[in-house]
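Heads up, one of the protein chains got dropped from this complex, but the rest are sitting where they should.
Going by the order they are written in, the chains are A, B and C; count residues from 1 in each one.
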């Protein structure tokens, strides 16, 4: 029998803070009542602030991040449109697969899993696209499968340098709310996330930032869609209502989550993720192991994907963690299965939780056959966490 | 300030039973853990039992009933397919609108709001369709806007009599789990519901019964879809898993809700809805008012739509109920706005709740200007509810 | 199987508002942390305001109202002290029994169950007590068993007129927070309540108002006590802490409950209780039945005790309510068993809840053999509740 806390170190669904959990524990209510909408108006405003957009919209689709991906595509593109995508992890692979299923003509750039977005290759292809055939560039901001954060500002730069007018789609599922994200400043047209990551809610909402340009595109885009139609949402959201029954519990939770982020301060949330991640990476280094990400500039501050040593099956690490220590690590996905396990340090977290992850990972790695000096990773992380918070975040950022 | 219980008489989201509410109050968990799937396998089996299907599947889409509508269409039909639909209430109107948006060629039969499915017109059109151009018949089992239950068995009969092979789509959003529903016996191919009605959960799940014939159709259907793709679900569900992050709280709640239904007995759930509805209708009769449904054979046992007398705005009834008595009645939708208010008696309910609805409706009707004898509707309902439960259900069924 | 809401019409534990329920759903915390006390300081201030005392203290004992009774006695009286009490209901009987068990010399005035506090008899006895042998007068403000509210101000008046210095003990378990209560103005020295009545919390706290005079008495009182010692509480409470582990969930709930009362306004809470009670009494009158209380001036606005007609066993009414209609009425206690059932309209309530109680009571009375015209009581209550709130409260007060 499992006892004690289930140590949840997967990169989503993330740990739900108590205040959010409390807020969701409500009886049902009339979603057409005259006072239902008002609190949501502020909520949409706060979401826009979180996405860092002034004139864009943030839409909430009952569903998942996958649903928000689909909404982004079907509302703004036309069948057969040429789009540019890179595959360098499970989630970019799935996204590309969806684009193809939905009838897009996808220019695929295949990269090693662990690479970031191929900025110069994007530059080359966009520059070569004199006729403007490429209608959209899709970028995975934070590849949850590999723990790689790509440079969206750089993508925007090469698009601008090519004077290219393609739409910029960004998968921010495991970044928005945790990593710096600038929808307006980076010229992101479609920004996707879900409720169960940085927003610290249970799964159930696909969340989508839509730029004015994307909204404009949706007026003429001819892909078939109904459930995910932008205009129904935009029209209803203005007064805080929905085109169909919304998941009322999650709306209560979302407002509580946004209140928490406001209380901590979005920049402090980002600094906290940086500090906590730095500790985890210090531990990996102390163990003598490698992370998936190819270079430090790609390190994700929300999830670390750790390669197990040769001969050590990462699935054993995960299974031992779950069965023996009531701990849930993220698994290696696709070709990384058995080679990688992941520690999520995303959402509502703190130093103690990361140290628990590290200490338990040491036990699990050892039990799975790795040569690990007990306490070595913990000590390395402690050295980071011993710094006063602000200083540690700076160190970590270097 | 509102005090006391919010009396929720809308026909969905319905009142969540305490056992379901408890079950949902869980921390997050790893949806890829090796023991995550097992409890869901039984859950899918119980869902099939609730839908009364042996060889069909029941799929769960994070989203809403509207999403399940879309899943049903995009997986089984082809662009431009001719389909048969009737419009006789807000939800059939919206469904038809979706079918058109998704590119179907919809044969529309417009009926008064309050009518049931046009069986003989269906018979005529299906009989005339010698070439089998009609690919699907869409029927709203229980029109939530008008409180009308249509006869699905009769639809199947005329389809069979015409030897017609169209798929039969049924919107069972406000019927499945509460009214008799026989997916296999009635030859229903696509049966749609949501979590927030008879299943007594918060909104957040679109639930879809899929017959073997429909599943077969999905293999070749060419409408574009990704999020709502059947095959991804079917493949994953077999072991109790999902193709994307499932709403884990709702899964816990769904299992608890199915356990409740099993404990009460599905036939007792149906009898209870019949008995409670009979009391509400007796009250309406005692008031001298009319329900929307055109004839007794169409009366819905899950929701009663009540026409206010001339000169009495139903919106006033609802507003007074909400502002003065902390009660939520359903509103008149579309052309019924201001003319109708609705009492939901669906899901987790009992005699006291229906009597509350009736007693408060009397206060609100009077305050809105109707001539209502206080207590008259209550007395009529009490006469029904005074019967022993089984007998009352029989009376009600007559 | 029970379905729908359990209609809880007992006079305590009362229905817990959702905001209070949410607030209590917390993980454990360190009750010695440096920030644990601060929120409680405000809570104690709000409690004093609720008790209407400026210089008194309000103490919280983990336990029940019964425990607070004991705390009041053992801290302020000496073994063998002569005290004055009346017995006119189950709770005054139990209180007197406790006083005797604890070694007091109790002057008992036995009255019919349904009578109020015997003001003139108190006057006579106090006047006759030239030597000041009577050390305390015990009065049950609201006898929950009979639905009788006594006039505490009048008791104070006769004490003052006799220039008597006895302590005034008041059982305000089912009055404080719902009925007018003036600790200072009425010169109440010990005011007892519990968490599960007007404060709308689960049971678990005995709450005790202590006047400066009572606190002074506790310094020299020689009854043995430890758990209930005032001085330990007073000393710790000043900074918001406790002499032993406090029930942390209830503290969270209590703060939320006090916030609700503040939001509604204490005078509005009182007016609401008056209005709701007036409706219930109108129903009883319409049924042709009698309440326990001997005269209108004694009517309780928090609970109504209803005498069943001859030949109708009140226990049947209650049993039918519980087994057939999922409703909980209060039972007749002691000699009233079988003769009385009670409707609590205390705490977090509204018109719909009272109408439910009345409508279900009609069904249960009829099923138990009473001749009741269905809807008659409901109609009478509706006539009261149809008035705008303020006006109804005035009518009810007349």
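Here is the rule we use: contacts are C-beta pairs under 8 Å (C-beta built on N, C-alpha and C of every residue); 3 or more make two chains touch, one makes a residue touch a chain.
These figures come from a predicted structure and were not determined experimentally.
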Residue of C:3, C:218, C:249 or C:300 touching the missing chain in the full complex: C:249
Absent-chain interface as seen on subunit A, which is shown: 1-5, 7, 15, 17, 25, 260, 263-264, 268, 272, 324-327, 348-353, 355-356, 359-360, 362-363, 366-367, 373-380, 382-383, 385-386, 389
Footprint left on subunit B by the chain that the document does not show: 18, 21-23, 25-27
In subunit C, positions touching the absent partner: 6, 8, 10, 12-16, 21, 24-25, 27-34, 61-67, 69-70, 74, 79, 97-98, 101-103, 194, 196, 202-204, 223-229, 243-250, 319, 322, 328, 331
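The rule is short, and it goes like this: only the chains that are shown with their structure count from here on.
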Most heavily contacting chain pair (counted by C-beta pairs in contact): A-B
Most remote chain, CA-based centroid, reference being subunit C: A
Approximate Å spacing (C-alpha centroids) for the pair subunit B, subunit C: 45
In subunit A, residues with contacts to at least two other chains: 21, 25, 27
